[in-house]
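Of the protein chains in this complex, one is absent; all others appear in place.
Chain naming follows the written order as A, B and C, and within any one chain the residues start at number 1.
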Amino acid sequence: METILTIFIIFIAGATGTYFLGKLSGILRSVIFITTLLVTSWLFFTAVSPDVIIEFEIMGILMSWGLTPLAYVFAIIVFGLAIIIGIYAIKAMEGQRSLNFFFANFLLSVMAMFGILISNDLISFFIFWEIMSWSSYFMVVLNHKDVQRSGITYIIFCVIGAYAMMMAIMIIYSYSGSVMIGDFISNFHAFSLGMKWLLPILLLIGFASKAALMPLHVWAPGAYSNSPMSYTALFSGALSKMGVYGMVIVMIMIVQQIPDGYWIKEVIAWLGGITSAIGTLWAIKQDDAKRMLAYSSVAQLGYIIVGVAIGTPLAMMSGLFLAVMHGIFKSTLFMVVGAIERQTGTSNFTEVTGLIRKMPWTFLAALMSIIALAGIPPLGGFIGKWMLYESLMGSNHYLLIIVIFFSSTAAFLYCYKFLFGFFLGQEEKEWSHVKEAPAMMVVPMIIMAILTFVLGVFPGLILKPINDGMQFLGYVSTDNRFWEMSTIFNDWGNQVVMEPIVYTIFAIFLFFLIFLTLKGYKNTRYVTTKDISSSGEIPREDENLTFITGFMQPFFRAVAPVMKRQIDKYYTSFGKGLEALFDFTRRIYTGNGQTYALYFVIFVILLLMFRDSLF
Amino acid sequence: MVGSPVLLIAIPLLAAFLIPLFGMVWKESVRIVPGLVLAYLTYLSASLYIEVINTDTIVEIIAGWRPPWGINLVFSPLTGFLTTIMTFMGFIVWLYSYRFKRNVEFEAAKKYFIFLMLLVAGSVGIVITGDIFNQFVFIEIVGISAYALTAFYTGRDSAEAAFKYLIMGSLSASALLIAIIIIYSQLGTLNMAEIAANIDNMNPYYRIIAMIFFIIGIGVEAEIFPLNGWAPDAYTEAPGPVGGAFSGIVAKAGIYAMVRMMFTLFDIAGPMKILIVIGLITLIVAETSALRQEKLKRMLAYSSIGQMGLVLVAFGMGTKAGVFAALFLMLNHAITKPMLFLSGSFLTFNTTEKYIKQITGMAKKMPVVSIIFVLGALAITGFPPFSGFWSKMAFLSAAADENLLFIMATILIISIFEVVYYFRVINRLFFFEYDDKISVEPHKPGFNGMIALFVLAFIVLMIGFYPSSVTGFIDLAADDLLNTHQYIDKVLQLGQTIIQ
Amino acid sequence: MINDKNSQKIADFIKNWARKHSIWVLAYGTGCGAIEIPPTMTSRYDAERLGVRGAATPRQADVLLITGYLTTKTLKRVIRVYEQMQDPKYVIGFGSCTINGGMYYDSYNTIKVLDKYLPVDVYINGCMPRPEAVLAGFGKLQQLIAEGKANGAQKYKDDHEYYRGNLRKIIGNKYEMPLYNW
Partner (left out) sequence: MESVGYYILGVIVTIIVAFMVGMTYMGLSRKITARVQNRKGPPFYQNFIDAFKLASKETAIHHGFMHHAGPAFLMVASIMSVLIIPVLNDGKWFPNLNFDGDLIFLLYIMVFGPLGMALGAGQTGNPNSAIGVTRGLSQMVGFEIPWVMALVALMMQYQTTSLVDLMAVQQTTGWLMFSSPFAFLAAVLAMLGMFRYSPFDIVGAPTELASGPVSENGGKYLFTMMSSGSIFAFAKLTLYVDLFMGGADNLIELLIKTFTIYLIPMLYGMVSPRYRTEQAIRYFWGWPLFFGFLALVHAMVF
C-alpha cells in the first residue's frame, strides 16, 4: 500500500469519524482529530519520498500522484501548521457551533491541500483545488456572520479562478492529449502563439484568485475575518500558499518559454507590489483586528508574489522563504486574535485595551510575530525581506523597491496599532477580569514564536528544502552561493551573518535591561496606568483614557487621495448592475399565455426567414 | 429474451386503465400497483438493455406489418439507455410519492398515478418508437398527462399553469403535424429509417420547412428558449415529484426526439449551428432568470431549462465527444434534478407559495434532506468530486476539441451565476438561524421518500467517485446515435428478411 | 569601599553639583506670576545659562515652581503633580501670595500659606518678583542643593499626615487623593 494513499484514507476516515463519532462525545472527537493529524504528518515526514509515483486512470485520463521537491516545501508548511493549529483549535473552538462539521471540514481542507501538492496531473490538481474551495467556503460562512455578502463574494472569486483554470486545463488536454504537468511543460513550445499567451494567463488568474493578487483580492478581508480564527490561521497561513505554489510553477516553467514572456513577469511583479501597498494602507485603516490581519495577509502575499514573479534565484528563494515565514507568523497572529476574542468576546481595537499584564504569554507570541512581520532583525521575517530587496536590487527593479519599501515601512503603523490596541495602553476596569488563555492555546503560539526566532538565526534550516525545490524548478544549487546555515549573501556576494548579530543584540539588550533593573531597584516602583502625568488631573478608575479611535488620522490626511478609490466598490456596483439587468431580462417570461403563444409565432417566422442560413 | 420492448409501453398503458378497477377492489392497490409496474419496467428495460449491449439491437414489429409500412420499435443501446433511466426515475418518483400522496384523498391519488403511468408510457414510447406519427401520438399522450399532472393541485395557479402548457402543447402538436404531413407528402412514408434512407431525394426546400416545424414541434417538450414559457409555471405549480418527473423523464424524451430527428431523420453531419445557438440562448436566458427567482421550485425549473440548453449545445457539436458529453449531462441531470426537486419539496412541504426565504435555517430541523439538497446543488454546479463535474469536464473537453473557446468561456461564465444562486440557497439553508416568523415548520420526511433520496445520492456519489462505472454505457449510446446507417440497415433489412 | 563615609561624601558632592547645575523646572503657571517666567527664560535674562530649563512633565522635572496664588480648586492638582515628581525634587514658592496670601489675604478661595501643603524650599518675595529676583531665587536653591539642605521631599515624606490633613481641611473628605506610597 502506497503511503500517499494511506494518508488519504486516514484523512477521509478521520474526517468521517470526527463527524459522526463526534456526535457521541467531544473528547472522542478531539482525540480522533488530533490522532489523524499526527499520524498523517508522521507518515508524511517519515515515509513519503519524492520518487514514489502512483498512476491510475479515470474516464480514460491518466492521473499520477507523487511528491516533487518543490511541493515538499509547501507540504512542510501545510502539515506543520495543521498540527499546531489543530492543537490550538481544539481548545479555541470549544463552546462554538457545529464543531463536528468544523473539525471534519478542517481535515478535509488539509487533505485537499495535500492532494494539490502531490498531484502531478492537472485534473486531480483541479479536483483537489475545488475540494479545497468548497471546504474553505463552508468555513467562511460557518459562524453565520455576513453570510450572503462575504460568503458569496468568496465563492464567486473561487469559481472565477477555478473556471479559468479549468478552461486552460481542458484546452491543454484536448490539444496535447495529456494532462500531466510535466508533459504540458515539455510540450508547451508546441502550442500556437495565441495559446502560449492565453494558457498561462488563464492559469495565473486561477492561482492569483487564491493568492489574493490585486484585482482579485476583494474576497480576502471578508473571508478571513468571518471564518473562525482557528481556521483563518490555516486559511491565510497555508491555503493561500497553494495559489503561490501554482504561480511558482507557471511563472518559472511556463512563462520562461513564452517569447517576450517576461512582460507577464513584470506585470505580475508590479501587481504584487501594488497589492502590498494597497493592502498595507487599508490594513492601517481597519479597527477590527481580523480585517486588519486580512488586509495585511494580502499585502504580505504581495511581497511573496513579487519575489516569485521576479524569478531570479535569490528572488525565488526570498519568495518561498517569505511564504514559509508568512505561514508561521500570520497564523500566530490569527491565533492570538482568536485567543483574545475567546477571552474578551471582542476583537475590536476600540473596545479592548491593556491586556499585556492579563495575557503576558499571548503578548509575547504577538510581539515576536509582529516583529517578524515587520521584518525587523533578528527574527525570520527580516531574512526574507532582505533577500527580496537584494534580489530586486540585483535584477534592476528600482522603482519596485521603492513601492515595496513604502509598504513595508507603512506596515510598522499597523504592526504598532495591533500591539497597542490589544495589549498596551490604559488598563481599563472593564477588562480587569480577563485571564490568560488556556495552555493548549498558548503553547502552540509560543512554539510558533520560537520558530520565527530560530528561522531568523538559522535560515538554513528552511532554505535547504527550498534549495532542493528550486533545483527541481531548474535552478542551479544556491547552496553556499546565497546562503549558509546562518549567513545570507546577495547577488554581489555581500553578506549578513546572523549569529554574531543576534548574540550582540541580546548581549546589549540584557545588559541595559539589567542596568535599568538593578539601578536603584528598591526605588523603582510600578504604578498603574491611571497614574499618569495628566497635568494634575486624577482620572477616575472607570474613566477611559485610551487613545485608539482615529489612531493614524494625520497619516490618512496625508494619503487621502490614494484611499479615495476602492476596488471592491467597483465590483459591488458591477454586480448590482448585472442583477438589475437580469431582473429586467427575466421578464421575458411574462407568465402570460398569450405572450408565449406570440413567442411561438415569432419563433416560427424567424426560423422560416433564416431557413437558408440555418444548416 | 426476457421480454419484448413493446411491453415497456403496453404494461403502463394497461396499468393506467386498470388502476381504477383495482381501486374499486382495494383502495391501497391504487398506490401499490404502479410501484410494482414501474419496478417491473425498470427490471425489464435494464435486462433488455444488458442483452442489447451484449448481442445486438432489437427491432420489433408491431402487429406483423413490415417496417416500411408498419410500426416498429427500436431498442438500441441509445434508446435502451434512455429507457432505463426513465423507468428508473419513474420508479423513484413513485417511491417518493407513495406516501407523499397519502394525505390526499383517494380520487386524487388515483388520478395522480394514472397520469404518472401515462407519462412514463408516453415518454418511453417517444424514445423507442421507430415511426414519426407514432412518436407524435406518444408526444400527445405525454402532453395530456402532463397537463393533468400540472393541474393536480386544484386551484387557480395550477389551472393557469396547466392552461399555458396546454396552449403551447397544442401549438407544438400542430406544428409537428405539419412537419409530418410535409414529409409524408414528399416521401410517402412515416418510418424513420425509411425517411432517413431517402431523405436525400427530398426537395431541399420542403426538407428545411419540415425540419423547422419538427424543431418547433418538439422544442416545446425539449424546453428550448422561446417555447419554454410553460415550463417555469408548470414546474412550480405541479407537485414536487411531478417536477422531478418532468425534468427526469419528459424533458429527456423531448431532447431525444429532437436529436433523433436531427441526427438520424435529416441525417445532418458536423456541427449544427441552430442547436448550438438555440441552446446557448436557452442557457443564458434561463440561468440569468434563475438568478433572480424568489420561489425555490421556480429557480429549480429555470436551472433545469438551462441544463437542457447545455445538453442541446453539446449535441450541436455533432462530434462523438459532444454527443458523449450530452448524454452524460442528460444522465446527471436526470439523476440530480429530481433529487433537488424531491428534497426541495420536502423542505418546503408545509408551505403553498414555496419561497426560498421560507427554508431559512431548515438544516437544523431536517439535516439529512438539507445535506442531500446540498449534494445535488454541488453536483449540478459541477463541483468535484460529484457527478456533475465529470459531465461538465466532458463537455468542455468536447468543446475544446472543436476549438469553440468562445462557447467554453460563455458556458463557464454562465455557470458562475448558477453557482451563485445555488449557494445563496445553501447559505439560507445551513448558515442562517432558524426563525419561526419566516421559516415554515419542518415536515417529517416519510420513510420511502428518504429511501428515494438516498438512492439518488448514492448514484451521484458513485458517478462522482467512479465515473468509469457509467461512461462505458454512454460511449455505446453515443456510437449508436451517430451511426445512422446501422440504424437504417437494422430496421430495413429486417423488413426485407420478412419479405422473403 | 563604596559605603565608606568619605567616598559617600564625594559621591554626594558630585551628585549635588550635577543637580545644582541642571535644574529642570515645571512651572505651574496658574497665578499671575506666570507672566514673569518667559522673560526669565528668554534672551534678556537667560536662565538657561545656569542650567535652568523647562520640563514638560512632572516625571522629568526637578523643581515645581508655584507662580503666585493657588486657588483651592487647583491645590489638589498641584499636590498631585508634586507627588508625581521623582526624587530629589524641590518647590519654589513664587510671589507673596504663596507666603501669606498677599493681596488675596482675605480671599475665600485661595490658600494663604503654601508651606502648609507643600514643603517649600525657597520663597521668592515680591508682587510680582522681577526676573532678577527669580534668578536670585534659583541661585539660593542651587546653594541649598549644593549644601544638601534642600530636603523638602524628605520632609514631605516624614510628616505626610500633616500635609494631607491640611489638604483635607481645604478640599474636604469627598475628594480622595491617591496614596503617596514612598
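Keep in mind that, in the parts below, a contact is a pair of C-beta atoms (placed from the backbone, for glycine too) under 8 Å apart; a residue touches a chain by one contact, two chains touch by 3 or more.
Keep in mind that this is a model prediction, so the values were computed, not measured.
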item: For the chain not depicted, the shown chains it touches; value: A, C
item: Contact partner of the left-out chain, one of C:18, C:35, C:103 or C:127; value: C:18
item: Residue in contact with the excluded chain [from C:8, C:60 or C:143]; value: C:60
item: Touching the absent chain when the full complex is considered, from A:129, A:282, A:458 or A:551; value: A:551
item: Sole residue of A:184, A:303 or A:382 that reaches the chain not shown, by the stated touch rule; value: A:382
item: Residue in contact with the excluded chain [from A:39, A:195 or A:401]; value: A:401
item: Residue numbers in chain A that touch the chain omitted from display; value: 354, 356-357, 360, 367, 371, 374-377, 382, 385-386, 389-390, 393, 396, 398-399, 401-402, 405-406, 409-410, 412-413, 415-416, 419-420, 424-427, 490, 492, 494-497, 500-501, 504-505, 508-509, 512-513, 515-517, 519-520, 523-535, 545-548, 551-552, 554-555, 557-559
item: Interface with the unshown chain - residue positions in chain C; value: 14-15, 18-19, 21-22, 24, 42-43, 46, 48-49, 51, 53-54, 56-57, 59-60, 62, 85-88, 182
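Methods note: only the chains that are shown with their structure count from here on.
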item: Arrangement of touching chains [line / ring / star / complete / other]; value: line
item: Chain at maximum distance from chain B, centres defined as averaged CA atoms; value: C
item: Chain pair with the greatest number of C-beta contact pairs; value: A-B
item: Geometric centre distance via CA averages, chain C-chain A, whole Å; value: 59
item: Whole-Å gap separating chain B and chain C, where each centre is the average of the chain's CA atoms; value: 98
item: For the chain B and chain A complex, residues of the former touching the latter; value: 160, 163-164, 167-168, 171-172, 175, 208-209, 211-213, 215-216, 226-227, 229-230, 232-233, 268, 272-274, 285, 288-289, 291-293, 378, 383-385, 389-390, 393-394, 396-397, 399-401, 405, 408-409, 412-413, 415-417, 419-420, 423-424, 427, 430-433, 466-468, 471
item: Residues of chain C that touch chain A when the two form their complex; value: 57-59, 74, 76-78, 80-81, 84, 87, 177-178, 181
item: Residue ranges of chain A touching chain C (in the complex, touch as defined); value: 523, 525, 531, 533, 535-538
